[in-house]
Every structure is written in C-alpha cells, then in structure tokens.
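Here's the structure, in structure tokens; my notes come after.
Just one protein chain is left out here, and the rest sit where they should.
Moving on to chain A:
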Amino acid sequence: MTVDDRFARDFRETEDDRLAGKRNEVVTGPVADWATDFSHTEPEWAADPYPIQDDLRGRCPIAHTERFGGAWLPTRYEDVAAIAYDTERFSSRAIVVSNYRPPLDLAPVGVVPPISSDPPFHHDARRLLLPAFTKKAIAAYEPDTRALCHALIDGLEGREVVDAAREYAQHIPMRVIAGMLGFPPEDGPKFAQFVENALESINLPPEERLQRMDRLFDYLLVQIRDHVDDPRDDLTTYLINAELYGRKLEPSHVAGAMALLLIAGIDTTWSAIGASLWHLAKTPGDRERLVAEPGLVPTAIEEFLRVYAPVTMARLVKEDMHWRGVDMKADDWVLLSFPAANRDPAQFDRAGEVVIDREVNRHAAFGLGIHRCVGSHLARMELRVALEVWLERIPVFALDDPDAVTWAPGQVRGPRALPIRVG
C-alpha cells in the first residue's frame, strides 16, 4: 500500500494566482433607490428585507445595482426558478456576491465543490456526497441531536431571559456537523468565525478575505492530516478515500468539499431555527397550537422555511444577453433570492402570511434544480428536533425585547441575538 502523501505539502496556489480575478470599487452606505442601487449588505435589508422585496416585485421585478461591480436581483418566483434551472447561461463559479470575481478558469470545479461547480463536473462531485445525506442516513444522527438539544436546555435552567440564537440555535448544527466531519466538538467557536468570514465580510479587501479564508483551510488541513494518520468512520475519512474518474480526489477538492459542508451546514440551519423561535415567541396563537399539536411541527417547519428562508444564492452571468427585459453583462452577479421567490403572491396564496398548517407549499428554501441543498434532510431533521425539544421543555416564552433582536446581513439571514423571556 502506498502512503497517501497528497496532503503532506500545502496544496494551495500562490496568493497571486488566487487573486488573479477581477475586482471592483467597494461601495457601501445608504441605498438611494432599491430598484437601481440595491444592497443586501445594508442594515435596512438585514432588519427587514421583505417589504423591499415586495415593493420591487411590484414595480421592478429584476432590480439592478452598480455596487459589487454590477448585480441583479429578481424577486418573482418564476424568474428565480428560471435562473436556478439555467446552468447554461448562469454559472455557479462564485456563489457569494462580493467585490471580486474569480478567474473564469475556476469553472467548472470552483473552490467549494459541488456548490461552486457547473455541469458536467457538478453531477459527479455531487454524487460523492449524496449517499451520506439521504433521509435514511441522516436519521442515524437524530438521537444524538435530540440529546444535544436537551443538554442545551438543561444549561439554561433557572434563567429568566436566554438568547435563543446564541445559546441554543447556533450550537445545534455546529455540533452535529462537527460530529459528522469528525472534528473536535470544542472547536465550535472557531466555526462561527469561519462562517462570518465567508458570508458576512464580503466588503473587505480581497487580500484580507483570502487571509481569513486561509485560516479555515489551515484548520481543515490539520484535520485532514489527522484523519490520514488515524482514519475514522466519518465524512473526512470518506472524502479522503473517495474516488472520482478512477482516482482519489485532488487535495483541493477534499478540502473544498469539507469547507462547504462546514460553512453551509451551520449558519443556515442556525438561522432557520432562530427565525422559527422568533416567530413563535411573538405569535402566541401559533406557539400554543404547536405545543398542543406536536404532530403539526413538520408541516409548520415547511412554512417557516418558506416565509423565513435563510439562504440567498448567487450566480454569475456567463455572456452578455438580453434576459426577460433587462440587458445582463458577462460577469454580472445575480442574487438568487429564494426568500423573495417564496413570498411571490403569483406562486403562493396569502404569500405574506405565516400559515403553519399550509397544505400546499412548493417553497424553494433549499433551491431548485441541480443545486438543491445537499443537506436539506439534515437541516429538516435539526430544525424539527430543535423545535420539538424547545416546545416540550419551554412551552411558554415571548420576546424579551423585540428591539434587541439582530439579524445577520448578507446572503444568509437569521437572528444572531434573540433574547427570549421564559415562562
């Protein structure tokens, strides 16, 4: 047997090579007109994006901004769906809007495959991950997840006010994905930093973002080497041993897929759990109904996913084109707002209302088409168990101070501070 020395050296390219893409001037500050100058990084959007999206859907359904070097924001379900399905004209080479566009030759693999991959490579890279994330495979993690939720509530015993985002929601996906990847459970605080760097610090200079991203990949390399020396039954060892086209994966593919699983699995579900608890804390009728009818929780979480969908993805336009009435240029960003699509009255009855027993709910919270969230079964399990345990242990609760609730800015939105009064 040959020694696996793929990870002995640092596999990363030089900083110059990794910053060889295009950059643009960073523009921040108050938005003049959301139809022509939108920015999902401004506080007004983070606090409440829905009135903005509803207004745009009515008067300018494919909004534009010169910020980020040029970007589009479709708010109709039909447009969001069309872009999600059209991988010929919209690339996933980068999926977080920033002021830097990676070089074209990064496609079709991207930095964090398969979310950053285009066909045909995407299909093969995705198939490597799918078996680990089926509903059946995920069910094996449910008992530990439930025990973790109970332990977190035990830790809040005796307190009148607790932060449901920081002290509950955050820890659930963090610990579960750490366990699946085989990372030390006490590393959670590091993960929170990695997530913030990847998703919230998009207006920093590219050099600084790269340095921050390097800290994540430094961490992953340590974990990979530890698993090469000491293989275990977890996703890290699985990816180290996985083969594609008859060969083991490129080291950058192993680390990139791990980065994706770590980052994408944490603040998304943390946001969904937090937003659901926020809704129940301010809506006693829904809270009392779910306490009385726990069997309704799976239906209710679909509605929370629809109306508070945490994730907005992005695409890059491949070539100049006239698309549904607007002139898109090559390398324009497109914000793929699943939250806006999910509130389109042309697609959903009572689109702006929260209807926890909604019977027909074709929401797009996990995306549409070939990039459907690979962790959707995991996210649904975590969200359901988190709500079931909370409602069982803390059936009576309310917002302590609605003005103290803060929301993450950018493409993943959910409560980051959520003070809740218990009892």
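The working rule: a residue touches a chain if its C-beta (ideal position, glycine included) is under 8 Å from a C-beta of that chain, and two chains touch if they have at least 3 such contacts; residues count from 1.
Here is the rule we use: contacts and distances are computed from a predicted model.
K.L.:
Write down which listed name, "Probable tRNA sulfurtransferase", "Ferredoxin", "Cysteine desulfurase" or "2Fe-2S iron-sulfur cluster binding domain-containing protein", is the UniProt protein name of the chain that is not shown.
P.N.:
The chain we cannot see is, by its UniProt record, "Ferredoxin".
K.L.:
Taking the full complex into account, find the residue in A:Arg127, A:Arg215 or A:Arg324 that is in contact with the omitted chain.
P.N.:
Looking across A:Arg127, A:Arg215 or A:Arg324, the contact with the absent chain belongs to A:Arg127.
K.L.:
Quick one: say which of A:Lys22, A:Lys135 or A:Arg159 touches the chain that got left out.
P.N.:
Of all options in A:Lys22, A:Lys135 or A:Arg159, contact with the hidden chain holds for A:Lys135.
K.L.:
Touching the left-out chain: which of A:Leu156, A:Leu296, A:Ile370 or A:Ala398?
P.N.:
A:Ile370
K.L.:
Of A:Ser201, A:Thr283, A:Asn361 or A:Thr406, which one is in contact with the hidden chain?
P.N.:
A:Asn361
K.L.:
Just the residue numbers, please: which parts of chain A touch the chain that's not shown?
P.N.:
On the chain A side, contact with the omitted chain comes from 127, 130-131, 133-136, 298, 302, 359-364, 366, 368-370, 372, 376-377.
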